[in-house]
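Shown here: the complex without one of its protein chains, the others still in place.
Each chain gets a letter, A, B and C, in the order it is written, and its residues are counted from 1.
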Amino acid sequence: MNKINVVILGATGTVGQRFIQLLDHHPYFEIAAVAASEKSAGKKYKDAVAWKLDTPIPRSIQDMVIQNCKPAMDARIAFSGLDSSVAGEIEMAFAKNGYAVVSNSKNYRMEPDVPLIYPEVNADHLALIDVQKKNRGFRNGFIVTNSNCSIMSFLPVIHVLDKNFGVEKMTVVTMQAVSGAGYPGVASLDILGNIVPYIGGEEEEKIRTEPLKILGKFENERIRYSGIQISPSVNRVPVMDGHLASVSVKLKKTTDIEEMKTFLKNFRGVPQELKLPHAPQRPIIVHDAIDRPQPRLDIHLDKGMAVSVGRIRPCEVLDYKFTCLVHNTIRGAAGAAILNAELLYAKKML
Amino acid sequence: MNKINVVILGATGTVGQRFIQLLDHHPYFEIAAVAASEKSAGKKYKDAVAWKLDTPIPRSIQDMVIQNCKPAMDARIAFSGLDSSVAGEIEMAFAKNGYAVVSNSKNYRMEPDVPLIYPEVNADHLALIDVQKKNRGFRNGFIVTNSNCSIMSFLPVIHVLDKNFGVEKMTVVTMQAVSGAGYPGVASLDILGNIVPYIGGEEEEKIRTEPLKILGKFENERIRYSGIQISPSVNRVPVMDGHLASVSVKLKKTTDIEEMKTFLKNFRGVPQELKLPHAPQRPIIVHDAIDRPQPRLDIHLDKGMAVSVGRIRPCEVLDYKFTCLVHNTIRGAAGAAILNAELLYAKKML
Amino acid sequence: MNKINVVILGATGTVGQRFIQLLDHHPYFEIAAVAASEKSAGKKYKDAVAWKLDTPIPRSIQDMVIQNCKPAMDARIAFSGLDSSVAGEIEMAFAKNGYAVVSNSKNYRMEPDVPLIYPEVNADHLALIDVQKKNRGFRNGFIVTNSNCSIMSFLPVIHVLDKNFGVEKMTVVTMQAVSGAGYPGVASLDILGNIVPYIGGEEEEKIRTEPLKILGKFENERIRYSGIQISPSVNRVPVMDGHLASVSVKLKKTTDIEEMKTFLKNFRGVPQELKLPHAPQRPIIVHDAIDRPQPRLDIHLDKGMAVSVGRIRPCEVLDYKFTCLVHNTIRGAAGAAILNAELLYAKKML
Partner (left out) sequence: MNKINVVILGATGTVGQRFIQLLDHHPYFEIAAVAASEKSAGKKYKDAVAWKLDTPIPRSIQDMVIQNCKPAMDARIAFSGLDSSVAGEIEMAFAKNGYAVVSNSKNYRMEPDVPLIYPEVNADHLALIDVQKKNRGFRNGFIVTNSNCSIMSFLPVIHVLDKNFGVEKMTVVTMQAVSGAGYPGVASLDILGNIVPYIGGEEEEKIRTEPLKILGKFENERIRYSGIQISPSVNRVPVMDGHLASVSVKLKKTTDIEEMKTFLKNFRGVPQELKLPHAPQRPIIVHDAIDRPQPRLDIHLDKGMAVSVGRIRPCEVLDYKFTCLVHNTIRGAAGAAILNAELLYAKKML
């Protein structure tokens, strides 16, 4: 089988490194090029990168010469881990030039004709690609995005509850790992033995809005947003990987804890049906132990692609409350984008 | 001036150590005895204690011989940092034998005739002492308590909002320091680079109920509880000292952020009027910086006796949300008990 | 192929958990029984264990009923992760009753007739097994041990230098992870944001003596110890896994850094020749980057079975100095024991 060539944009960054790690020996995709800023372009990857993962740089990438982020590679997909300060222009250039841009950056997430996909939840929103092509005069190129990492912790859980019982409103307090801020990112002086009750980049705004698009309905060539009211409070914590979230929800229909657990445990989506390579067997892992999920113990479940939920119990103010967890740089970033690309592949949209 | 003799019960524990540190050179009180379990009794304090504070053991205490927790000391006050497994019996024995027991333990907090005091909020609840004495046939002895440490982070803030605007309901997600669990307490394997979304000892139950008593009204020789609905979610975080809390509230009257800030900043209580030695100048410090309060930077404000509140902003689900912080072993434990004792002293109730 | 049945002694402990994790789907061995203290015996494994690894309990073990540590299992090998307070008696009982005891405990390491094995270094010391059997009247049973975890960080490096250039003396300052102390082990109050320049259990004594046996020569049915003078200084650091060591050595012959690196990189031992399942491809990984090895980045190399060495440079007081690293609960404990067992298997000594 011929693999599809892909290029990694922003290849030296935190998300770029995860793309490279997770795409090593991928059954569908082959990294044909790595691209980064001018500062790195022209250097061997291993010489330009400050590699921060605990597996070595894949052999095939080590000596690859970094290219500029110009749409001149022999590749069908451009995975983008670009910083939002430059992602806008570069991603658009790649889309215009015929590349399928699968982006983790925030720039186009909320554009009306750009799919914002969590494959288990809204695979059907890929229909926006045709709208996008038409709107923008793209021929083969397009942009597909995934959401902000902190949202992924609770999104599939809220989806299941919403589909079955209707979610009216929710509060969510996040405790987010430092890897979410990239490198150098959070200074150790700020976070060692400390918590910072704030995250820059309009994190709370994203949490308030992005889920509404993902949970929305594709109708008449556009997404009708979900109406769930979301109140987020974000915190940075001294954890390396894994965003934890304390969530309370108000439901439209009555249910009970056992029924909710059953729906959550049994939930499967399109990636599971299609047996996509990065699809977790169970998108949501329900924990019964009273003190789980925990970042250190649970982020690696199903290779970091499953989210966890635990401590499901009644809420004294809304209806129910629980704790969610996602591996923020796998399911919450690079892994999410790869799963999006696998979905495109399986749907023959590449 | 003659100082009042006090004894520290549970003197070798985490709270006991703070009592000893904070009472060094106290203007009203003099540590006349230290008491602990049989294992430690008979030893010099410095030989029995695993001292974990970053100031040395006060000279006057180092060689003091630890006594059994029996009511046979020449002391008027018994400060109790006892573990709840033993506090019940011992504290009662001291109260019966004429000691003013000022306790940080949970055992008697919710007894109808035992004052649960946050001096800036409900100093008038000390009137329960007479009820208690009558009920129980105590002559000079009695028990006064302070609340669980995690509650202290938000309690004075909620009190100010409740008094001025009426608080109907609230959610609170805590991020609690390891010192709150005593020693050895939380295993490093559980918390290094990790978060545990659970705290034993019915922490959430305490948060749900203790504030209702403190915020209640003394009427007809008893406390009529507040009716605020509180939904707590607790987390243990890798922070040494300082409990942080993300709070959302629903108010009965409308207000705005500036008005709330003004009331919070201007709030003063009985300890400030009486200029008690451990009274913070400002019981509540309102932070305007977008990323505050933080445990590392703000727990020491006003010698650890002020609580902090920041990030006051509208809540999309309830009305307003904000972040609170308390030094859990000072204002949240030993310092709280000492302030209670100073209040008793100033009110001539000793 | 029929797998060999093994039992895990001390199955619920930190090392026991690693045994279970690493033996899952092992090509030679099958866990037929798990055994632990009376407190756990009779319970299902998943109900008795406080599982602290970031992969789930293997399915085949979850419901296995824990047995007492009595030599009554249908198994050929007893892997021991027992606490030293009980390991002495139990391991001896198993050896007497015909089990091959492959132990990570310290109790018998320094017994003259018990092999203390680091397979790449002194596989020939297994000849002590016959001596042991003769001495003690064992028929099929025997005890084989591996060294203390902190030693593993530098041992193979010292072996290569000693073999090629002669090591006369060395200083070693360790920075050891908390997982080395088991569970609950190190209290978070002691180690969060802190360093403790001491480790109990005679850690420095072990570092001074155990390497001398491993690096010794088997002659006349006994081990003639190496004469290297070792000066250890141990520290506990807030790291989850990975013991780091700063080492300085005085050599007998002159060499240079490039020559040392070449010998270290090219070093292979018996496990590599025999292609044992847990043998790292390269027992020693030599880092050229100026800031490596680091626990977070390098402990997982070769599945945690390779040790790392870096920063090789001249020492102003002795001859050369460098930094070593080992995954303390894999290569430094359970993985070491498993490699010992694989060696026994390949040598047909089971």
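Keep this in mind: a residue touches a chain if its C-beta (ideal position, glycine included) is under 8 Å from a C-beta of that chain, and two chains touch if they have at least 3 such contacts.
Everything numeric in this text was worked out from a predicted model, so none of it was measured.
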item	value
Residue in contact with the excluded chain [from C:Ala50, C:Ala72, C:Ile195 or C:Ile257]	C:Ile195
Touch criterion as defined above, residue of A:Gly185, A:Gly227 or A:Pro314 at the omitted chain	A:Gly185
Chain C residues touching the omitted chain (full complex)	169-171, 173, 175, 192-198, 208, 229-231, 233, 235, 237-240, 244, 246, 248, 250, 290-297, 310-311, 315-318, 321, 323
Positions on chain A contacted by the hidden chain, ascending	14, 52, 178-179, 183-193, 238-240
Residues in chain B touching the chain absent from view	51-56, 192-193, 240, 296-301
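Keep this in mind: only the chains that are shown with their structure count from here on.
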item	value
Numbering shared by both copies at the chain C-chain A contact, with half separating same from different	same
Chain separated most widely from chain C, comparing mean CA positions	B
Where chain B and chain C are represented by their mean Cα positions, the distance between them in whole Å	47
Chain C residues counted as touching two or more neighbouring chains	52, 192-193, 240
